[in-house]
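With one protein chain removed, the remaining protein chains of the complex are shown where they sit.
Naming follows writing order (A, B, C, D and E), and every chain is counted from residue 1.
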Amino acid sequence: MRPSGRAPDEMRAITIETGYTKHAEGSCLIGFGDTKVLCTASVEERLPPWLRGKGQGWVTGEYSMLPRATHTRGNREAARGKQSGRTQEIQRLIGRSLRAVVDLEKLGERQITLDCDVIQADGGTRTASISGAWIALRLAVSGLMEQGQIKDDPITGKIAAISCGIYNGTPVLDLDYAEDSNADADANFVLIEGGKIAEAQATAEGATYDEEGLMRLLRLAQIGCAQIFKSQDEATK
Amino acid sequence: MRPSGRAPDEMRAITIETGYTKHAEGSCLIGFGDTKVLCTASVEERLPPWLRGKGQGWVTGEYSMLPRATHTRGNREAARGKQSGRTQEIQRLIGRSLRAVVDLEKLGERQITLDCDVIQADGGTRTASISGAWIALRLAVSGLMEQGQIKDDPITGKIAAISCGIYNGTPVLDLDYAEDSNADADANFVLIEGGKIAEAQATAEGATYDEEGLMRLLRLAQIGCAQIFKSQDEATK
Amino acid sequence: MRPSGRAPDEMRAITIETGYTKHAEGSCLIGFGDTKVLCTASVEERLPPWLRGKGQGWVTGEYSMLPRATHTRGNREAARGKQSGRTQEIQRLIGRSLRAVVDLEKLGERQITLDCDVIQADGGTRTASISGAWIALRLAVSGLMEQGQIKDDPITGKIAAISCGIYNGTPVLDLDYAEDSNADADANFVLIEGGKIAEAQATAEGATYDEEGLMRLLRLAQIGCAQIFKSQDEATK
Amino acid sequence: MRPSGRAPDEMRAITIETGYTKHAEGSCLIGFGDTKVLCTASVEERLPPWLRGKGQGWVTGEYSMLPRATHTRGNREAARGKQSGRTQEIQRLIGRSLRAVVDLEKLGERQITLDCDVIQADGGTRTASISGAWIALRLAVSGLMEQGQIKDDPITGKIAAISCGIYNGTPVLDLDYAEDSNADADANFVLIEGGKIAEAQATAEGATYDEEGLMRLLRLAQIGCAQIFKSQDEATK
Amino acid sequence: MRPSGRAPDEMRAITIETGYTKHAEGSCLIGFGDTKVLCTASVEERLPPWLRGKGQGWVTGEYSMLPRATHTRGNREAARGKQSGRTQEIQRLIGRSLRAVVDLEKLGERQITLDCDVIQADGGTRTASISGAWIALRLAVSGLMEQGQIKDDPITGKIAAISCGIYNGTPVLDLDYAEDSNADADANFVLIEGGKIAEAQATAEGATYDEEGLMRLLRLAQIGCAQIFKSQDEATK
Partner (left out) sequence: MRPSGRAPDEMRAITIETGYTKHAEGSCLIGFGDTKVLCTASVEERLPPWLRGKGQGWVTGEYSMLPRATHTRGNREAARGKQSGRTQEIQRLIGRSLRAVVDLEKLGERQITLDCDVIQADGGTRTASISGAWIALRLAVSGLMEQGQIKDDPITGKIAAISCGIYNGTPVLDLDYAEDSNADADANFVLIEGGKIAEAQATAEGATYDEEGLMRLLRLAQIGCAQIFKSQDEATK
């Protein structure tokens, strides 16, 4: 019934290639099926002005799609001179999500920027970004610890994100573009390993959903994130 | 226990003054306690280019805070030359929410813009905007129907929004600024009269929440929106 | 003869509601008939870089119209990414006018920003802004004096502004929109209580005027400002 | 008493070099002492969208200072990405002033842009721009008439502008930079040959002025513009 | 003597992975050592306004570096709101170079945009972009020919680009970052297979060069481009 022939609770294949770029302190190319996002973590010893001298660090996210990551070419945001509302919404979500599993005082007075650049899009780019950004962050922080720049691990847990939605009346996990563009409802969950929720965002598109629908989507997300946590574990061992 | 002395499921006083400005086709000044938002609905007979000639209309939202709506003066976005990510995120939410209760074909080839300008802020400005925008929209559409420009009512139901959150470990309804800035989790729900959910957004701030926490927040929101639906009803009779 | 039936030297009703918003150090909603402007004074203890360390303060103005303050909806300047020439011209005029009655050394090293946001427009928004901004400034400065932060009153006098013009060949006072959009000449005067002129701006629109016309407009403005000074007096007692 | 040794009602030398650039339909380099402005009139057969098909033309002005026209180098507005409020205010004034002496219907469906670029500044650049722009416009329109593109002369009269102000308590004509930066009051008048006023703008700087002061400034402006009209006449014969 | 141990006329390893993204009509990831650029060709059936209805097509280029393609993270141009002068210079060069080997009339009324996004930078990103863009273009055009949308091949030849420079007094080919940042002179050549030059740009950095130096750099470029032409040939067979 799903265009891809997947079962309702079946994820796409997760692929993770760590160390994808040589300059970043941590990086990976993460794939959920045909969605491919390059996530890099950049460590800088300077903080935004409003945080200086407060004995803590900062974690922030930036997001972009290459113009031809999509079916039809999109305009380059740098050429248009501003980032779209969608881009800003996503990069705020990435930063907020990652900060949910970082002890900013233990991080020390430094900033880590998580750049998520979508190389190819087939649905679920924001959730792939968050899941991959955690890996880049983990690798960068482990590097800082090996160099003795950080003593206590500031990362308090694993975080992963997945989309799910109601497609043709059925709740399904990990929507690809064909499903996403026709879903009745669309949700993104950011979950912390161990059962906690960092973010839940569910939007009705045309059709609406009720309390039970929201619960069913959350449970699908729990299934999906369990698999991502496992993949993150393997990638960062 | 709440700074305001309210019970956990107690809303602030809702005040609605319809027809607040004389030029808009529909308008109200809506207040939730000290939060005051001016909502206007403007009807225009031209559509954005990508919608022309498709036999349907459009509903969109814009949002802004006056510079001194808040405790300390914020910079004017027009002077800085761009809207913040927060502003864009909110105005996308307003438009999406209102479109969830409008049949765009019945609306006909016209656009209604819902401007939500925060006169005074004390928490919950985005949810007050949505609840007030529905009133402005209802008044504008009723006017179009009275003038015979629209035959079948394109509004399919009432929509309202409210914030809730976990404050000092307790789920509470309708957060004011004192609570909002110290909440462990913060959620905004956009509900449709009759039990459906249009949007659910829940974010952990510091602390996280679990499935049961999400459910309890949703139930508080249902209590709050029931009161808003009643107020909307009285205001638009 | 005037669309409103007013006599040539008759002002619209002046309404002033002080303390309109709770966060600003001084505020009022001022109305000249259907023109309504929210004026707030915000006190900040930091100065623009070019004024620091010179033993004086600064007073500046900002101006904006809500998108639907007018008959047809205008674009939001923050969305367009820049302020119009008209907006900038008006906010320069507001700042310059208020500085004409402030001793910046007595104000001390602080900045007061006068935000004038037009809620509803029916002609004369810039002059209403100046007249209302004086009230907001007066209230803010009196507050600083009561708190002992300023010793000597830095406000040297009252300032008020009014528009006048030549409509159907007759000089008239306090133009509303219906007159303003059809006037042969349009003037704005900013007067200081006691007979001095701070600003005079008179523009021919279509028809031109001569020396005598300019004098007659100035005398109408003197009549109008006398009434505004009285209203300011009552509002700030 | 004046830094330049001029009498209170004495103008600086006016120099006009017509045909200064070869591409523009009309042009001149106008000088008032050390203030030099290049004014060009460009005729285009297309109109701004809001004027098309209304059987009339348009006249507009643009203004800029070369970065080193002034004592200390100013930032290039194109590099900063926006025009200052001052620039916008001046170019609105130039356009409005010139339109006061043009019959837009006789001009036909074409736009004439008057570019005023300040090569060297020593006070009075906006008034020199207006006085020079009239010459460029006159030359361009005469060219269109010679080519038979316009039948009836759309220019209804001569227009000129001059600054005056109160310097050390004395009203003086045609302020140079040394006076302008220390004047108690500063006024710009745009006058039409024959005694009419197109624009009057008088601003108190520090000191204020009264009704009589305004009149005295206007009379100085009449003396100055009479000389400019004569120079315009010679230049365009 | 070269930091990498290469001989003066020795290129870095060229790697080309065609079909790197699934949506673009043509694409490759091209590598010159550690420099990696993703080049995509996007075919659109609409032209920029100034080219419509002239019976010809257009080829244009866009260029960007991912923020962490470099040793230290650079600001995202979309976030800063404008493209740097360097970016614009490079994308103008890419478009101009590719158009040198395309018959725009045979291409027909369509536009091909060549997006060159630098994934990892180690010197020579602009020349890698041009060499890779040709491959993406070749693949896209061959696709259009197979689909019967173009009859006669509009591509008139191969084009490739390489940098060379004077490093420690010796002319060397294909500079990496370590050399580029310390070179006495830096040149980029864009050559067409068969001996013609499309672009030559040589800049002295500190030291200057003479006629003979320019010739020696050109000859190194000819050696380098011969190898690139071979690699392009293999990649597009």
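Here, contacts are C-beta pairs under 8 Å (C-beta built on N, C-alpha and C of every residue); 3 or more make two chains touch, one makes a residue touch a chain.
Just so it is clear, the model here is predicted, and its values are computed rather than measured.
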{"item": "Among E:Thr15, E:Gln201 or E:Gln227, the residue in touch with the chain that has been omitted", "value": "E:Gln201"}
{"item": "Option touching the unshown chain, where E:Ala100, E:Met145, E:Ala178 or E:Ala226 are the choices", "value": "E:Ala100"}
{"item": "Option touching the unshown chain, where D:Ala24, D:Val59, D:Ile150 or D:Ala200 are the choices", "value": "D:Ala24"}
{"item": "Residues in chain D touching the chain absent from view", "value": "21-24, 27, 34, 38, 40, 42, 44, 62, 64, 66-73, 76-79, 81-83, 87, 113, 115, 117, 119-121"}
{"item": "Chain E, residues in touch with the chain not shown (by the definition above)", "value": "82, 84-86, 88-89, 91-92, 96, 100, 192, 195-204, 208-211, 213-215, 218"}
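In this section, only the chains that are shown with their structure count from here on.
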{"item": "Chain-contact steps, minimal, separating chain D from chain B", "value": "2"}
{"item": "Same vs different contact residues, chain B with chain C, by half of numbers used", "value": "same"}
{"item": "Chain A-chain E separation of Cα centroids, rounded to whole Å", "value": "32"}
{"item": "Inter-centroid spacing, chain D versus chain A (mean Cα positions, whole Å)", "value": "59"}
{"item": "Gap in Å, rounded to a whole number, between the CA centres of chain E and chain D", "value": "50"}
{"item": "Shared-contact residues (touching 2 or more other chains) in chain D", "value": "82"}
{"item": "All chain pairs that touch each other", "value": "A-B, A-E, B-C, C-D"}
